[in-house]
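Quick notes on the structure that follows.
All protein chains but one are shown at their positions in the complex.
To keep things simple, chains are lettered A, B and C as they appear, and every chain counts its residues starting from 1.
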Amino acid sequence: MMKYLLSLAALCGSLLGVSAQSRIETFTLESWVLGAPKTCSVYLPDGYDASQKNYPVLYLLHGASDDHTAWVERGQVRRIADAAFAEGVAQPMVIVMPDASGEGPNRTGRHMGYFDVEGWPYETFFFEEFMPAVERRYRIAGDKAHRAVAGLSMGGGGTVVYAMRHPELFGSACSLSGLLDTFPVPRKDDPAFQQSVTDNSPVRMLETFSEEAVAPLRTVRWRIDCGDDDFLYACNIRLYALMRERRIPLQYRMRDGGHTWHYWQTGLAQILTFISVGFGA
Amino acid sequence: MMKYLLSLAALCGSLLGVSAQSRIETFTLESWVLGAPKTCSVYLPDGYDASQKNYPVLYLLHGASDDHTAWVERGQVRRIADAAFAEGVAQPMVIVMPDASGEGPNRTGRHMGYFDVEGWPYETFFFEEFMPAVERRYRIAGDKAHRAVAGLSMGGGGTVVYAMRHPELFGSACSLSGLLDTFPVPRKDDPAFQQSVTDNSPVRMLETFSEEAVAPLRTVRWRIDCGDDDFLYACNIRLYALMRERRIPLQYRMRDGGHTWHYWQTGLAQILTFISVGFGA
Amino acid sequence: MMKYLLSLAALCGSLLGVSAQSRIETFTLESWVLGAPKTCSVYLPDGYDASQKNYPVLYLLHGASDDHTAWVERGQVRRIADAAFAEGVAQPMVIVMPDASGEGPNRTGRHMGYFDVEGWPYETFFFEEFMPAVERRYRIAGDKAHRAVAGLSMGGGGTVVYAMRHPELFGSACSLSGLLDTFPVPRKDDPAFQQSVTDNSPVRMLETFSEEAVAPLRTVRWRIDCGDDDFLYACNIRLYALMRERRIPLQYRMRDGGHTWHYWQTGLAQILTFISVGFGA
Partner (left out) sequence: MMKYLLSLAALCGSLLGVSAQSRIETFTLESWVLGAPKTCSVYLPDGYDASQKNYPVLYLLHGASDDHTAWVERGQVRRIADAAFAEGVAQPMVIVMPDASGEGPNRTGRHMGYFDVEGWPYETFFFEEFMPAVERRYRIAGDKAHRAVAGLSMGGGGTVVYAMRHPELFGSACSLSGLLDTFPVPRKDDPAFQQSVTDNSPVRMLETFSEEAVAPLRTVRWRIDCGDDDFLYACNIRLYALMRERRIPLQYRMRDGGHTWHYWQTGLAQILTFISVGFGA
């Protein structure tokens, strides 16, 4: 019966052209920087194949203990992006979801994270090898105005640091529930990862940046979003206060919620609108 | 690592008391009206067990080719209700999800639907046996003001008809993408179901109701919601126009979207607020 | 004291660069088409003067018994546009508000409306004289993708008709509470205006358009919005059904409300996002 209803719906959909033919594919790069293969998920919007145009791109980063499948499976990126484009409140774009998982159990441990560590120059890989490869492989506009980065938790930290180090590359940068400073509660396990988070803390960076270093950050459209129940609240409001003090224009949102996929799914929808408006700027 | 982050989050959550301890259980009734067992899913909000209070109740109906697990699994009722209660925009309530599936493949076919048909008096079962049993088993307030009904597609049709036949029982009635009249495109299979939909069309009911029959309908808080891409749009706007003409106050919403779980999940969140405001009336 | 707080706020605002220096000016054109002067209001976004760039443009039409000051004074266009641009959910644009008022009491009567009538070729004036003059006077991008039209009530009717007759000129067209067909209740006064509404009914146009005439309409991003309590509901859902039947993709929204400035103010904010996404397409 639902088959019946759904076949009717599909029929009407195809008549109306409303059924989104977006798709998600994976792409594996044999990295010479890392000396290992790395796979990413790529969302291609409805109409990508038929079109000749170059698309804006969003790099969408996962959190700790996850990989390039996280936004696809638990984040429901396809459903959310399809809906935003169909509603006309976001522009069709390519969404690239890289893999920064570790090699240990639950995708944690050695080599987890977005930063360069001893023997694993992930950030170098990202900018020197991965991003160029992706932007050759897909029809990507490739300018700052049409490139955005966003991520959740550990990927929110990656988002902010990447855009602080490369404000010339990203038109917009959007952090969700970001891990933006040293761990709130230090632990014994995984000291290397914790150290890399401290070494790449955007809070510490902003505390010490000269005015000269701050100036280019004002060319990025920043959006920081962290729920009022999130356990990472302190580093998020600390970064907010620092950005206010350093006169870096930003959007900050505190909505209801904790460190959950519900928060990130609803946040993603808003991010898609925010970065889309920037694509046209 | 995410274990690490999540255990931290859980720790903070338990310290703050923010982690919702809601749960979903099933309850099977051996129905003498139907001569068969019928199972429902029941959402019990955080605090239900510790509390002594009686709760408002929402009967939440699934669509064709589905059963009492639909709202739980694909509708994500628990995540959505937990979030709405935590945000303070809906009152904690018990949500009862009955089973009106058929016995054929894909839960369609014989005995599907919310109405009485030859040999299967489902509507009689619902009001005479099921609702009383549920309201004895759980701590339910049990008055009109604290009882609501909602549903999607076939269950939207059930919602409207149940509240039209029993305005004395429901304070609010909310249809999502409702099947509210004869099928838009007749088919050969399943003629009995199609006939029952026609026989219980709320559009036809309103077209013929006397002013005396219409008057009690004004005591229900109506909310009809159907997406602008839905293939069932015609019967929904027809019912809207009839309710306007018959001067039955209602909320009507047309948002972006089709006959999809994305529409129903976002719709459910809004319904929880709408019916909660009614609970206090 | 509030002076105190506000001077503090202004100080912080200027330090942060958040105070929007948008402005509204008027521009009077001595029309040779109409043989009369016509004045419009023009919203120029923050940064317009300092910038060299060309801007997208929105033509924003008022309703019956009003003029080019309506959106400025009662519509609060400046506050709403400033907020949307500051939030990053709409692109800075020029907003042109023309005058289609009548010469009688309360700006009704003779010469009211957006269409050509005997002795008053307003529509001709709009396309042949007014739009070119505005787009010479201000830095306007001037292509279809960066031009939108929107309006309320009588101006919603103007919006739909203008974009149906000139789909090559408008990327997006957004009607709020549009007067889209013959008056629901005929009256004795003002027969000329009522006749012009009937003669330029988009409902009638769509009922009779050939498939060839319909095809170009699919290149416009349509958004029709009419409140569930609006007395003009019937012509709005009639146009919606016709556009579905004729397979013209559109956004339709029915939100809560009647024929009120509250509805139009909240609707305008959504329209600014919708058309901004189109500007980048």
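Heads up, the rule we're going with is that contacts are C-beta pairs under 8 Å (C-beta built on N, C-alpha and C of every residue); 3 or more make two chains touch, one makes a residue touch a chain.
Only a predicted model underlies this, so the values are computations on that prediction, with no experimental measurement involved.
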Touch list for the missing chain, restricted to displayed chains, reads A, B, C
Selected residue (touches chain absent from view) among C:Ser153, C:Ser201, C:Asn236 or C:Ser276
C:Ser153
Just name the one of B:Ser41, B:Ser65 or B:Gln91 that touches the chain not displayed here.
B:Gln91
Touching residue (missing chain; options A:Thr39, A:Asn106, A:Thr124 or A:Gln251):
A:Gln251
Omitted-chain footprint on subunit A covers residues 228, 233-234, 237, 240-241, 244, 250-256
Residues belonging to subunit B that touch the chain removed from view
15-18, 56, 87-91, 221, 223, 244, 247, 249, 251, 273-274, 276-281
Residue-wise, where is subunit C in contact with the chain that is not depicted?
1-6, 8-9, 11-13, 16, 18, 63-66, 79, 83, 86-88, 102, 106-109, 112, 153-154, 179, 184-185, 187, 189-190, 193, 229-231, 256-259, 262
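Methods note: only the chains that are shown with their structure count from here on.
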Computed distance of Cα centres, subunit C from subunit B, in Å:
39
Where subunit C touches two or more other chains at once, by residue number:
244, 251
